[in-house]
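The complex appears here without one of its protein chains, the remainder shown in place.
Chain lettering (A and B) follows the sequence in which the chains are written, and residue indices restart at 1 in each chain.
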Amino acid sequence: MVIQKMEQNESMVKRGWWLILLLAGAIIAPHVISDFYLVILIEALIMSLFALSFNLLFGYMGQLSFGQAAFYGLGGYTVAMLITKVNFNFWLSLLAGVGVAGFVGLIVGFFCVRLRGIYFAVLTLAFGQLLFVIIYKWHDFTGGDDGIQGVFPPGILKIPIVYYYFVLLVFIASAFILWRIVNSPFGHTLKAMRENPERTEFLGIHIARYQLITFVIAAAFAGLAGALWVPFYRSVAPFYLMWIKSGEPVMAAILGGASTFFGPVLGMFIMTFIHAYILGFTHFWPIIMGTIILIIIFALPGGILEFAKVKLKERQERMKSAKGSP
Amino acid sequence: MFLQTQGITKEFGKLRAVNQVSLDIRKGDIHAIIGPNGAGKSTYFNLITGYHQATSGKVLFKGEEITHLPAYRRCKHGITRSFQITSIFPKFTVYESVLMGLLSHRGVTLSFFSASKKFFKEEVYRILEDVGLADQADTLGDSISHGDKKRLELGITLGTEPELLLLDEPTCGMSPEETESTMIFIRKLVEEKGLTILFTEHDMSVVFGIAKRISVLHQGTLIADGKPDEVRANDEVQKIYLGGTA
Partner (left out) sequence: MSFDILFNQFMSGIARASLLFLVASGLSLTFGVLRVLNFAHGSLYMLGAFVTYSIWKGLLIPVVGFYIATFLAALVMGGIGIIIEFFLLRRLYARGWPEQLLVTYALVLIITDLVKLGWGGEFLSIPRPVPFKGAVSLFGFPFPSYNFFVILLGLALVIFLWWLVYRTRIGDIIRAAAHDREMVAALGIPIPWLFTWIFVLGAMIAGLSGGVAGPYGAIALGMDIEIIVECFAVVVIGGMGSLPGTLLGSFIVGQVYAFGIMFKPELALAFIFMVMAAVLIIRPWGIFGRPER
């Protein structure tokens, strides 16, 4: 018991060091990389937040959403329209983006949580496409396929490096909140529903209600990600809501590892940087992504982080048994 | 009256699986529902757990009607069940599995920011001691033995601190030793914690070993109900189990 405690503390200390190192790296990074890669870094951070929101549903609740981009796009559109059309306060616009995404998440989620598994995936895809079509076709209100340009953040946030630190702060705060949620009694219930919905229901849990709450939280954080990206990119377009955008967090999660908290973040960083690099000489990005998915599924099931965790555990076990035997 | 069914009936299409069953289950009893295959005992069982909804008739629990309550609400009233095919959380540790029942029963599952690890440590360990799994607290649910899984499921249900525990074939697939220890454990639960137990079982040695009351279903109808000796002596029961009319 005591030894176990010590080992636990040791691994916590180790994890703490990792986080501090990463944080230090994140703070120094913009001063050592080029302007081009600073933009990519900001994109990677924002998309990572998007991927975390998705993985709350996929990795923790056990349901695959193929329409998560709808909420990302809604967050972005809300900010863009409030800022360009009524000259609304930037900070309140961000909040409104989160609110609108969460509210639409409540409506869409109401239908989707009635279904599970593949049916859930299809339904989220269909609703995502519905929202996409509405924004795409409603030219008078949303600008249709032209999107909305000239969305500027206020004051010094126009400077990329300042915006970077702002995004970093929001990302850390959001990741912390999500981390607390998945490790709370509520998160425990989510995981139980993923493991065995029937058993959980017969322990007194109203499954649909918990799934709906999770759906709304995930939609709100996806909305936050979209709301952060649009003022930085200065514009928004309908394809932000499209199925192909919804596929990105799915891929990030399986690439990095959906069963770990930071797996989707790792996956999204890898994808965003490969994407930026590859676009330099080819625009055939989908075929590369498709191939990566096939490789991961057939060669690295569980994703990179899960693979690393298993390897690390094997090594520890080997070392333990080596120490144990005289 | 603790648990009462009044003329409860369940039809699946044209098939009447449970027919007008009226039965009282008294507090503190170990009550067995038996009957040949297809007698309707698991359907009857599931009408009480909320897995199925009754076509007609009533289910009353402590005087309150629960006939049409969904399963999760019945659990909140103090009715918890186990499953015939062991139903656990494969990727949860034994500790985490038992914790789930407690979190649900104590009504903290809507707490979002506190660490679930900090909740109910003592209670979880007490239950683990009770079911004899304390030394495997950190083992994953799907890597313990079959008998231990059955005990784990019992532990999970105890987490909800039920008043009425419904056990669906509690010794199904167990070795004779495991069966024996489960029987002792069930008896202990009733004596020490004042639980009421309703169970289905096809192993007659278990049924007559621990049940204080036995009800016999045949083709969906209740044909006998009473103390083990009375049921054993009942002509109709004799006919069904020994007479070869089936």
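The rule is short, and it goes like this: contacts are C-beta pairs under 8 Å (C-beta built on N, C-alpha and C of every residue); 3 or more make two chains touch, one makes a residue touch a chain.
Values in this document were obtained by computation on a predicted structure and should not be read as measured data.
Novice: Where does the absent chain make contact, in terms of the chains shown?
Specialist: A
Novice: Who touches the missing chain here, A:Lys14, A:Lys85, A:Lys137 or A:Lys311?
Specialist: Spelled out, the listed residue whose C-beta touches the missing chain is A:Lys137.
Novice: Of A:Val250, A:Met271 or A:Ile304, which sits in contact with the chain we cannot see?
Specialist: In the complete complex, the chain left out is touched by residue A:Val250.
Novice: Can you tell me which of A:Tyr119, A:Phe152 or A:Phe176 touches the chain that was removed from the display?
Specialist: With A:Tyr119, A:Phe152 or A:Phe176 as choices, the missing chain is touched by A:Tyr119.
Novice: List the residues of subunit A that touch the chain left out of this view.
Specialist: For subunit A, the residues touching the absent chain are 58, 64, 111, 114-115, 117-119, 121-123, 125-127, 129-130, 133-134, 137-139, 243, 247, 250, 254, 284, 286-287, 289-291, 293-294, 297-298, 301.
Quick note on the criterion: only the chains that are shown with their structure count from here on.
Novice: CA centre of subunit A versus CA centre of subunit B: separation in Å?
Specialist: 42
Novice: Okay, in this complex, where on subunit A does subunit B touch?
Specialist: Within the complex, subunit A contacts subunit B at residues 4, 177, 180-181, 183-189, 191-192, 195-196, 198-207, 210.
Novice: What residues on subunit B touch subunit A, complex-wise?
Specialist: 49, 70-73, 75-76, 80-81, 83, 87-92, 96, 99-101, 103-105, 108-117, 119, 138, 156-157, 159-160
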